[in-house]
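Left out: one protein chain. Kept in place: all the others.
When the chains are written out, they are named A and B in that same order, and each has its own residue count from 1.
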Amino acid sequence: MTKEFSLKKKKKGLRGSIQSILKPSYQTIKAVKGINFQVKQGEMLGFIGPNGSGKSTTIKMLSGILTPSEGELQVLGTNPVTQRRKLTRHIGTVYGQKSQLWYHIPPIDTFYLFSKIYEIEENAFKKQLDKLVELFQLENILNVAARKLSLGQRMKCEIAASLLHQPKLVFLDEPTIGLDIIAKQQIREALLEMNRSEGTTVMLTSHDVGDIESLCDRVIVINQGEMVFDDHIDQLKRRFIHHKVVEIGFTKPTVVNSLPPDVDIIYADQMNLKLKVKHGISQLMEHLMVQYSVADLNINEPSMEEVIRSIYQESSQEEVKNA
Amino acid sequence: MILKRIKGELIFLLSVWKLNLSSAMEYRASFLIQVFMMVINNAIYFVFWLLFFDQFEQVGGWALHDMFLLFAIVTTGFGIAFMLFGNGTRLSSSIEEGQMDYYLALPRNVQLYALASRSSVGAIGDIMFGVSMFILAGHYTIQAILLWMLCSLFVASIIVSYVSILSSTAFWIGRASILTEQGTNALLTFSMYPTKIFEGLGYFLIFTIIPAGFISVVPVEIISEINVSKLVMLGFVTIILLVISIIMFNRGLRKYESGNMLNINL
């Protein structure tokens, strides 16, 4: 699946402005270059990548908003391009940076409008609404004009709105952007509950690693429009982490002069040592214990954020090489 | 099948309109002021005609009472158009800024919902003014009243189709908000003057690329002459424009490029 956009280029300065008025030049950019994947029902799939990597474009193509330039796609057995209306009846979408709530009126009114949009039966709607109100704890904010809600309250309403018609598949594009820890936690729990009780498939993009770690079994990493990883989240570490970090505290001031191969010093002073170890941890430990008087020892894996950062950097360096 | 779908869309539109109204009513004072301002606005334009016809008895065969009828049709038509489909004026900028995602993500007719998702409050003032102009125009027969109502609906449909057609060009040319704004203004301007003053190029324009003739002189003649064959013609023109607007919008939608701008439903 591929998506191209044409972009108007503008040169700098007043002369450039005049030139671009008279004779605009266009440039085609590929936002998404040949992505290919399948999602199982009931899966919770994380979709991560740096800004401008093509995450949102992919989700928009999957939900029928954008037409792909090339390739085939099928969502819930429908073609998003030709059967948009049929598809949208069974999917929910939330864009963290775009609100679907009506600004001047309370969320409950938007919810009723949605019940008309999706032609939900009165009873089914009431039942689902009650469930969502409980799940997202909306009792007190249902009747407050949307403009008066906090960001977290608003986002809970946005997600609830996208679940009113009991979609089989939900696309969440940065649903926790700008939220505090408590709001994030509530939203994560509610999504997990929906997934558990209704088997809702969730596709989620986020810059928050916590979202991905606590929600998703499977992760796709996309960078510069290409898929660079698609597997279980544990594999992400195994695949991309080739080192551990060892921290050592000494009982007395020590100068370390000999180390086994494949060990790099990250930090060193008289009392502390921080090492990056690719393999052979046990040899290293033996070496240290025998040679020096060690008071304290810690072995750490790099954090998820570090892993992801290294993936982004790796593939953007490749891009530079290729160019 | 098709009838059921139309019924479904109508039920949906009704709830959108209800919501638009309650959204506007959140600020009661501002609502009333806007309606009142629009009445004043139209009245001021009419003062121009009072002054004008104070100087001249008639212009191109049209006298003051024809202007009453003209205003009764045009302002009522514009009022209905933008009360029900008030987002028309913003449609082109929504397209060029890539803000159609919201409508596309819903199982609804994108064009209808995008147009109806906002009501112009001032439009209610337009309708009020149009009705009072009709009362002043003095066509007090059942036929005239029915024809006036029917014509106003046709006029409103022509206006909405025209605005939609202009806005849809944004799918191809990118920035079409100025074109839409200027085109809509031109339509309004050409329709608010006695059409009889145009001949040659002007006459050609108002029955082609700026279809002002169909929303001014044609309905005026339909009502003052009780002319049914012209009514049929007007209905025909309305349908053609509606079809063009639907085809253009849906063709364009395939070229739609989404954007990342912040948007909220006001």
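As a convention for this text, contacts are C-beta pairs under 8 Å (C-beta built on N, C-alpha and C of every residue); 3 or more make two chains touch, one makes a residue touch a chain.
The rule we apply is simple: contacts and distances are computed from a predicted model.
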Name under which UniProt lists the unshown chain, selected from "1,2-phenylacetyl-CoA epoxidase subunit B", "Molybdopterin synthase catalytic subunit", "Aspartyl/glutamyl-tRNA(Asn/Gln) amidotransferase subunit B" or "ABC transporter permease": "ABC transporter permease"
Sole residue of B:G174, B:G202, B:G235 or B:G252 that reaches the chain not shown, by the stated touch rule: B:G202
Option touching the unshown chain, where B:S15, B:N41, B:S132 or B:N250 are the choices: B:N41
Per the touch definition above, residue among B:I6, B:I178 or B:V228 touching the missing chain: B:I178
Positions on chain B contacted by the hidden chain, ascending: 29-30, 33, 37, 40-41, 44-45, 47-48, 51-52, 54-56, 59-60, 178-179, 181-182, 185-186, 189-190, 193-194, 196-199, 202
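We adopt the following convention: only the chains that are shown with their structure count from here on.
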Distance between chain centroids, defined by C-alpha means - chain A, chain B (Å): 44
Contact set on chain A toward chain B in their complex: 5, 8, 56-57, 60, 63-67, 81, 84-89, 91, 93, 95, 97-105, 109-110, 112-113, 116-119, 145
Contacting residues of chain B [partner chain A, same complex]: 8, 11-12, 15-16, 19, 22-23, 26-27, 99-102, 104-108, 174, 254-258, 260, 262-266
